[in-house]
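Before I ask anything, here is the structure I am working with.
Excluded from the complex is one protein chain; the other protein chains are retained at their positions.
As written, the chains take the letters A and B, and residue 1 is the first residue of each chain.
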Amino acid sequence: MAVSLAEIVGRFGGELRGGGDILIDGIGTLAGAGPGRIAFLSNPRYRDQLRATRATAVILAPEAAGECPVAAIVTRQPYLYFARLSAWLNPPPDFAPGVHPSAVVESPVPPGAYVGPQAWIGPDVRLGEGVVVGAQCRIGAGSALGEESRLHPGVTIYPGCQVGRRFLAHSGSVIGADGFGFAPDEARRWVKIPQTGRVLVGDDVEIGANTTIDRGALEDTVIGDGVKLDNQIQVGHNVRIGRDTAMAGCVGIAGSATIGARCTVGGGAVILGHLEIADDVHVSAGTLVAKSIRSPGTYSGTVPFLEHGAWLKNFAHIRRLEAMSEKIRALEARLAILENRP
Amino acid sequence: MAVSLAEIVGRFGGELRGGGDILIDGIGTLAGAGPGRIAFLSNPRYRDQLRATRATAVILAPEAAGECPVAAIVTRQPYLYFARLSAWLNPPPDFAPGVHPSAVVESPVPPGAYVGPQAWIGPDVRLGEGVVVGAQCRIGAGSALGEESRLHPGVTIYPGCQVGRRFLAHSGSVIGADGFGFAPDEARRWVKIPQTGRVLVGDDVEIGANTTIDRGALEDTVIGDGVKLDNQIQVGHNVRIGRDTAMAGCVGIAGSATIGARCTVGGGAVILGHLEIADDVHVSAGTLVAKSIRSPGTYSGTVPFLEHGAWLKNFAHIRRLEAMSEKIRALEARLAILENRP
Partner (left out) sequence: MAVSLAEIVGRFGGELRGGGDILIDGIGTLAGAGPGRIAFLSNPRYRDQLRATRATAVILAPEAAGECPVAAIVTRQPYLYFARLSAWLNPPPDFAPGVHPSAVVESPVPPGAYVGPQAWIGPDVRLGEGVVVGAQCRIGAGSALGEESRLHPGVTIYPGCQVGRRFLAHSGSVIGADGFGFAPDEARRWVKIPQTGRVLVGDDVEIGANTTIDRGALEDTVIGDGVKLDNQIQVGHNVRIGRDTAMAGCVGIAGSATIGARCTVGGGAVILGHLEIADDVHVSAGTLVAKSIRSPGTYSGTVPFLEHGAWLKNFAHIRRLEAMSEKIRALEARLAILENRP
């Protein structure tokens, strides 16, 4: 499918510089795109690539428009423009509605929905219109999946969970497994606490491959509208995540943490349980959040890496910071005595 | 199902304050429970919620009993009491014994066991009585699964692994994949070392969603009785975990670590290989254990997080701790000279 720049600008806005009848048939990077492709410049660090681009057109901000050697669409938000254009040019694949004969389906499937090979849908499941259930997904009894949701192959939804519209789940993700709750008995053995809550997922949520969201212990685990979770994220029981919060891969969130709206959490961060994070908080990658964060802002807590020999020399002192601090205090006291000598 | 407080106390002990004929039909939190529910107070920080509770009854310790505005069951261990009561009120779901016609089963299934849709059970597998194999589980040749064990959908057990009784495994967990063993050859390419050991799992073990336990390289990986592993934990080859040890989500354990009994490991901790951890050791969340721990106790090694600007100022000095330490020494020497001046 080739589209003209005029058609793109007609649909998505922006100021066209160059011929409206120029055709593009796909999107590429500034460095990689060839003829027929449209690229974008969002991050100023790639500005050098603009002059050398072989793309047919570029989406960029007004500040960079003067340097563009080819046709351009000028917009204040080139990255967002690119996202919308790409979503239009690359719609998710179509599925002919129906149920694959190898699927085991114990609940009604709406006429416009698709259930793939070897999927299992238990009893009393409510599937919304337009749902796509990939190969070998498993949906437990009494769960619900909203309209236009898509599960890639091998997604598991435990019984009794409620998922909103336009949900997108990648392979190996698991919604509704038991939270981790045990009480020690007199002999220090663990007595399991039944996890009787559910997982409630809002609309427009996406979760990545092998991400897990546990069901609540007594109340529910709640994922707000528009939340985006990358791969291999662990969300403990009773966690609440506010709307439009996004988390990068390998984040772990312990039970009963409450996270605000529009937060971002960098890869590999760990958020402990029974704490609160305000709206609009940004947690840097690798940071351990061990207490509540009450104010918006960016928070970090990682150590710099060093060449191993330098690391050995420097990091050993972390064990001696208290001693170092006391030495400084002692020096200050001794110095004050000297200074006060007549 | 509604039960009377008298029946509960008759079964689980504790001192009843209030009418024995009061009926409860479920459990809730102090803040969330309504009429007909029983709540519990275990953590003193929730004591304020006690006065305002709308629950019909509360399980609590003697110290708090005087403040309880409703009927109470008084016990020294309210959390354990709650766990036992909840387990009784919320038994795991029943499965009518039998093999779903879509399952592929190459081994005998005991009369009281259940094998769900599209599960695959290879040859020479021994299933104990009362086992529940969920949809799309895969059990490799020659493995064994003890009585009353339950696999949620999509669990994988590799060939030749031995799992004890009352095992509970959540979706996506994998037992017995190859450990990570390679020898570099003369050209710095990796030569795979066959992982010929097994995984041996004791009784009463629970593992969370997407947790992985690798088979041993030459000997076996051994998980003791009563061990509880949360989601997304990685257990390397030849690891040994002692009985009743519990680990929170996202812990990684490298090969040949030996971990004692009754330990707890916080979320996201990393335990390196070829080391030993004593019984009754508690590792804080996010801590890297890089050498053996010989004594019981709690061990921590994380850094505090800060607002990003403050972090930038402070953490850069970690690279200069050696220099800082030398400056202090130099100051001490110079000061001593001054102090010794006549």
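Quick note on the criterion: a contact is a pair of C-beta atoms (placed from the backbone, for glycine too) under 8 Å apart; a residue touches a chain by one contact, two chains touch by 3 or more.
None of these values were measured; they are calculated from a predicted model.
When you scan A:Glu148, A:Glu206 or A:Glu219 for touch with the missing chain, the hit is A:Glu206. For the chain missing from the display, the contacting residue among A:Gly28, A:Gly122 or A:Gly236 is A:Gly28, taking the whole complex into account. Although one chain is not shown, part of subunit A still touches it, namely residues 27-29, 32, 77, 79-80, 82-84, 86-87, 89-90, 93, 100, 102, 116-118, 134-136, 152-154, 168, 170-172, 204, 206, 208-210, 226, 228, 230-232, 244, 246, 248-250, 262, 267-268, 285-286, 302-308, 311-312, 315-316, 318-322, 324-325, 328, 331-332, 335, 338-339.
Against the chain not displayed here, subunit B makes contact via residues 102, 104, 118, 120, 136, 138, 140, 154, 156, 158-159, 172, 174, 177-178, 180-186, 188-194, 196, 210, 212, 214, 218-219, 232, 234, 236, 250, 252, 254, 270, 272, 283-284, 287-290, 297-304, 306, 310, 313-315, 317-318, 320-321, 324, 327-328, 331, 334-335, 338.
The rule is short, and it goes like this: only the chains that are shown with their structure count from here on.
Between subunit A and subunit B the centroid-to-centroid distance comes to 25 Å (mean Cα coordinates, whole Å).
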